[in-house]
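Every protein chain except one is present and positioned as in the full complex.
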Amino acid sequence: MSTIGENLPRAPAIKERLSNGRLIPYLLVGPTILVVFLVTIGPLLWSLWLSFTRWKPGSIAFQNPEFTGVENFVWLVTNERFIASVVNFAYYGGVGVLLQVALGTLLALALYNHVENRVLRVGLLTLFTVPMMYAPLVAGRIWQLLFLPGGGVVNGLLGTVGLTGVGWLNSRWLGLTSIMIADTWQWVGLPLLIVYGGRASLSESMYEAARVDGASRWMTFRRITFPQLRNLIVIAGLLRFMDAYKFFDKLFIMTGGGPGTATELPTYFAYLVGFQNFNIGQAAALTWVLGLGSVVTLFLFWRYMSTVQGGTN
Amino acid sequence: MPSSSTEYGQGEREGEELPHGMSRRQYVKYFGAGGLAAGLSSVAGCLGGNESVTGDGGDGSGGSGDDGQKNIANPRDDTAFEGTTLRWTTDNSAGPLYSMFGPKISEESGVSFNEGKVLPPDNYYSSLNSQFIGGEVPYDIVLLVPLYLGDFQSRDLFEPLDKYLNNYQGMQEYLDSIIGPYKEFYMNYNGDTVALPIDGDIHNLFYRPSYFEDQQHKQQYQSEYGQELRVPKTWPEFNQVAKYFTENTENGVYGTQVFGARPWNFGWFMDRAASRGVIYFDENMEPQINSEDGVRALEHMVESAKYAPPNTAQLGIEETINQWQQGNVVMSPWWIDLSEFTARGDFAATGDQGSAAIPGWEQDDGSIRRNAMILYNRLFAIPASLPEEKKRAAFYAIMRLSHPDISMFATADPYTGLDPFLEEHYTDEAARQYTKPNPLRETGEGFPKNPPIFGSFEQARQHLDAGQTNMENGFPQPNWPGASQYVEDFAIHVQRAVAGQETPKQALDNVAEKWRTTVDELGRESQTQAYQQFIEKAREFGYVE
Amino acid sequence: MTGVTIENLRKEYGSIVATNDVSLDIADGELAVLVGPSGCGKTTTLRSIAGLETPTDGTIAFGDADVTNDPPQDRDISMVFQNLALYPHMTTFDNIAFPLQAENNASEAEIREAVESIARDLDCEDFLDQRVVELSGGQQQRVALARALVREPEVFLMDEPFSDLDELLKRKLRSEVVRLQHEREITMVHVTHDQEEAITMGDRLVVMNGGDVVQMGDPDTVFNEPAELFVAQFIGSPQINRFDCTLERTSGETTLRNGDLDFSLSDDLAASLDGAGGEEIALCVRPQHFSWAERAPENESDGNGSDGDGSNGELSVPVTVEVIEKIGTEDVVRCRGPNGSEVLAVVASGTLDEGAEGYLRAEGANAHLFDGYDEHAERLN
Partner (left out) sequence: MAAADRTSAVSLLGKGFLLVYALFAAFPIYWTLNTALKPLGSINTFPPTLYPESLDLSSFTWVLMNSRAAGSIIDSLIIASGTTVLSVLLGSLAGYAFSRYGDAVGGEDVSFWLLSTRMFPPIAIVLPMFFVFGWFNLQDTHLGLIILYLTFNLPLTTWLMRDFFDKIPYSFEEAAYVDGYSPFAAFRKVVFPLVRPGLIATTMLAWVFAWNEFIFAFIIAGNDVAPYTTIIPTLVLSNQILWNRIMAMAVVVTIPPTLILIAFRRHIVEGMTLGVTEL
C-alpha cells in the first residue's frame, strides 16, 4: 500500500502551492464567492424550497412550512392578479423600454450631430443622465408631485390650455404610462449614453464616404448608422428590460399598484404577497418565476453580446 | 412635580402592596362585572346619557388639564419609572403626541420616550407585522388599528390590560366614558381589554357653506332641479348636489370627492351600504356584501366619483385632505377631523366649512336611515413579550395619553388628527377647547403653530353635534381575526369599481368570491364563531336588524 | 467626365491655414496627383473638391459649373478614402451597390449587373457575399475602388488609399488604377505623400508644400526640372544630393564653394547664376547622375576638390564608400564626402565595395542650382 502511495504524485502541500502561486487565484476569488453564497445563493436556494411549501408566518392560518408540492405554482398561473401583473409587465417592459431606447437613440444622435459646442454638449449629456443617479424612489416622489390630480403642476399647466381633470394615475394604462414617463425621464440616459458612445466610435470618414456616394440623411441613418448601432441599441434595451423585472420603487410610491390592482407589476405583487399577506411560500414561488425570467433575459443578453463581439473580431 | 407626587401618594402604596396588580378577588370583580357593566353603560352613554354604573371616582364631565389628575394615582412616586425609556411606534397622525405630551408624562412619572418610529400609513399593517415576525417586538408602545387587532391578538402579541387598569384609581370611570362601540368592538379581544383608545373615528359630511349660501347657486339649483339647495340629507340628493356643483363652478372645483385609496376606501362604500342594511356576512359566513342593496350602494359611490377630482380612485388620506384644504371640493364625507386640518394654515377652505350628518336613504315611512362608518380608530397596546417593568411604565404612558386630562386637548389640536372617543370629548367644555390653543404644549417639531380649530363656539358645537349624530348611527369595521385579509380584497374591488375597471356588481361579486375562499382558508368554524360575536354586538347596538 | 478648376482656394481652420492660395486646372480625363509632405494641404484640397470642406475663400468648378458650395451629395464624384471607409456591417456587394442605391433611379437588376461588372474588373467576384470586415487588406482596397468606380462619376478622388498596403500589392493596385483610369478616361485626382507613387501614376504632378502649389507638371519635368529646392529634395529617391555653396566669381571663372570643396561651373551654368539674389547657392545632383571614378579628372591639380573645367563642366566629389544598400540591379552607395557630409549615388550592382575611395562625378548639365538654401529657393538653371 505504502509503496503504491509513494509512487503516486503527491498533491503539493499548501505552502508549496502558495509559494508557486497556484493558490493565489482561489484566495482572491474565495471571499467573494463565499459572501455571494451566504447572502445570495443560500437564501435563494432556501426560498426555492419555500416555494414548494405553504408558509404563512404571522397569519392566523399557518405557522410552519408545510410541503405542498407545486401548489404555489399552480396558484400562481391561475391567479388573476399575477396574470394581470404579467400583462402590465409586458406593457411596461415592452412599450416602456422601447420608448426609452427610441428616445435615447434619437437624443444621442441629435446631440452628436447637431450640437457642435462641446461645453453645451457635455452639459446636455449631464442633464439627460443625471436623473439616473437619483434614487428611483425619489424620482417617483418627484413625479408623483408633478402628476398630482389637483394642484399638480402637470394638470395645472394643462389647465391653462383648457385641459382639466386628467387622472394620471387613476387608470390602468394611463397609470402605467405615467409611471413609464417618470421612468423614461430617469433612465433615458442609459440608452443615450450607450448609443452616443457607439456613434462616437463610428468612423467619420465612413459618413464622408456616404455623402460622397450621394446618400441622403435618411439613407445614411437607415443603411449606415442604424445597422451599426443596432447591436448597442438591443443591448441597451436588454439592460433596461432586465431592470423591468425588478421595478418596484416608483410603483410603490406613485400608485401602490392601484387603482385596485390595475398597475401592479410582478415584483410589487410579490412584495404584497410576501410582506403584506405573509404568504411566504407563494411569494417565493413568484419571485423564483421572476428570477428565472430575468436570468433568461440576461442569458439572451449574454449570448447576444458574445455574437456581437465575435462578429466584429 | 412635587405637588403631583403627593396627590398620587395613595396609588403608590396600593401598587406596592399588590406587585402584580391586584388580588384575585378584585380581579374577578372588575374583570367579570366591570367589563360587562362598562359595555352596557357605554351603550347608554352613547345614546346620550352620561351615567356611570360604578360611579366611584369624581366628576364625570371633568377633563380639564388641571383638576382631572386627582382621579389618577401614580404607582409609586413621581420617579417611579425614572430611567425607563419607552420605544414607540405610530402611524403618522399620532406622531406628535409624544413630543406634545411626553414632557408632561415624564414630569409626572419619570418615564421618557425615545425618538419613536413612524411607519408609512399606507403600509402600516404590513410594516408592523413584518417587525413582529422577525422576532421580538422592537417597541414598548404600539399603535394599533382595530382592523388588525384580531390578527395580532390571535397570536397573543399584546398584553391584556385589565390588571394594569386596576392598579389605578378612577379607571372604571374612565372606561365607562369611552364611547360604546369603540370599547366593545375595538378594545376587547375574547373578553380582555387589550388596547386603550387614543382616537375615536367617525365619518361626518363636510361642506363649504359659502357655496350653499350663495344666492346665485340657490336660484340656479332651484330652477334646475325644482328643489331647495341644501346640505344633502340623502345619498341621491348628495349626488345631485355634487353634480350641480361640479358643473356650475370654476375649473378645478368639484362637487365632492371619493376616498379611493386602499384599504380605507371600503369605509366610504359602507357609509352608503350599511344604511341600506348591508352586512358583511350572514350567520353562516356567507358573504352578504354583494346583495342588491350592496350593488346599489356601490353604484352610487361610482356615480359620486364622477363629481370628484381626477384620480379619485387613488386618493388617500393626505390627498383628500389636500383637496379639501385647497378648496377643490364643495362636499366631502370624511373622518370627523377633516375641518381641523385647515387650521394648520391659511387655506382656501379655512373658516368656510360646516359639518353635518352623513346622508342616508329614505325609508318607506319617510324617515332617513343613516350609518356612518366607525373606521380606522387608533389604539395603544403593549407587547406581551416585554418585561413587567416596561409593561407597567408603558401602561402608565398610554393610560395617561388616553385619559381625558390629555386626550381632551389631543383631540382638539389641529396637529394630531385624533378624534373624540370619550363622552367628555363631545361636551360643551370640549367644544370650547376647540376654540382655544392647546394649553399643554408649546410649538415644536410637527406642530409649528398652536391655533384653535374653530373661530367660534357655535362652529365647534355644530361640528361636535354632527359627530355625535353620526356616532349614534355608526357602523363598525371588521375586527375579527382575519379582518385584514377580508378588507384587502374588499378594498381592491371597491377601488376597481371606482376606477371603472369593474362594474359595481362584478366588483362585489368578486369580493364575495374571495371572501368565501378566505373563510375556508382561515378556518370556517373559527371564523363563524368570531363573526358571531361581531354580529351579536352589532345587533346590541342596533346597527343590524 | 469633366475637368476641375480650382481658383485661389483658401481654407482656414481657426487660425490654422490649411491651404493658402491654391489654383489648379485639371483637364478632363487627366490623372492628377497631389503630392507633398503631410500637412501640405493636399488632402484639404482634395476634400474641398469632394465638398467635404467648405472653402474659406476661392472657387471650385467642375467644367463650367461652380460647385463651391454644393454638398458632396450634389456633386457627381467618387472617392476612395485613406482608411477606405467601407461600411463594415455590409457585404462586398452592398458596399459596391450603395452609391447606386443612393441614386434611387436604378432597378435592382441594373444595380446587380453594374456591381458584378465592376467586381469582375477588380477581381472582387469571389467575395461579393462576404462581409467586408472579413476581407484582407488588398481585398478591401479593391472593394473600395469598386465602390468608387461603379458609378462612373465626373471626378474620381483618391486620398492615399494605398498607404497601408505592402509594397507588392501597392504596385499592383497602382497599375490597375492607372489602367482603369486610362480605359475609362476618368478625371482623377489622387493624393499621396509618396513621391514615387506620384511619379509612377500621375499624368501630372501637383507638388504642394505649406498650403501652396509649388510645381505642376508631368513627372519628367518635375523630376528633371524641379522648380524649387523643396521639389528637388522631395521628389526622387534616393534623395537628391545637396551642397550648400557660396558663389565666388574670380576673373571670368565662377566657382561654388562648399567648405573645402569647390565646384567650377561651365559657362552655361555660370550664366544661369546671373539672376541669383545673393551669394548663397544650393547645388543639387541626383544620385542617379553620379558615376564612379577611381581618380580625379585629369586637370585635377590639388586634391582639395573638383576643379570644374569650364569646357567640360564636370563636377566631381572625392568620397569614401561607407554603406552599400542593394536595390535589385542597382546599389545605393552612401559615401562620406570631404566635409563629413553624406553623398549618395546609384551605381550598377556589385561595382563597389565598402571602404573604396574615389570620386563621384556628374555632368554639369545634371546639376540643379537654386537661389539660396531656403526650401522656397527657386531654380536658377
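We call the chains A, B and C, going by the order they appear; numbering starts again at 1 in every chain.
Throughout what follows, a contact is a pair of C-beta atoms (placed from the backbone, for glycine too) under 8 Å apart; a residue touches a chain by one contact, two chains touch by 3 or more.
Only a predicted model underlies this, so the values are computations on that prediction, with no experimental measurement involved.
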Full-complex contact with the absent chain, from C:57, C:74 or C:260: C:74
Residue among A:52, A:75 or A:128 that touches the chain left out of view: A:128
Chain not shown: contacting residue from A:29, A:90 or A:163: A:29
Listed residues B:168, B:347, B:515 or B:543, member touching the removed chain: B:347
Footprint left on chain A by the chain that the document does not show: 21-22, 24-26, 28-29, 31-33, 35-36, 39-41, 43-44, 46-47, 50, 57, 103, 106-107, 109-111, 113-115, 122, 124-139, 141-143, 145-146, 148, 150-153, 156-157, 159-160, 185, 188, 190, 193-194, 196-198, 200, 217, 232, 235-236, 239, 242, 245-246, 248-249, 252-253, 266-267, 270-271, 274-275, 280, 283-284, 287-288, 290-291, 294-295, 297-299, 302
Touching residues (missing chain, whole complex) on chain B: 87, 89, 92-93, 95-96, 115, 117-122, 130-131, 133-135, 138-139, 251-252, 317-319, 321-322, 326, 328, 337, 341, 344-347, 415-417, 445-447
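Rule of thumb we're sticking to: only the chains that are shown with their structure count from here on.
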Chain-level touch network, classified as line, ring, star, complete or other: line
Averaged-CA centre spacing for the pair chain B and chain A, given as whole angstrom: 42
Where chain B touches two or more other chains at once, by residue number: none
Per-residue multi-chain contacts in chain C, two or more chains: none
Partner chain A, residues of chain B touching it in the complex: 122-123, 125-126, 129-130, 132-133, 150-151, 154-155, 251-252, 260-262, 309-315, 319, 322-323, 326, 328, 481-482, 485, 488, 492-493, 495-496, 498-502, 521-523
Residue ranges of chain A touching chain B (in the complex, touch as defined): 57-61, 148-151, 155, 159, 164-172, 175, 255-256, 258-262, 275-278
Partner chain C, residues of chain A touching it in the complex: 203, 205-206, 208-216, 219, 223-224, 227-228, 312
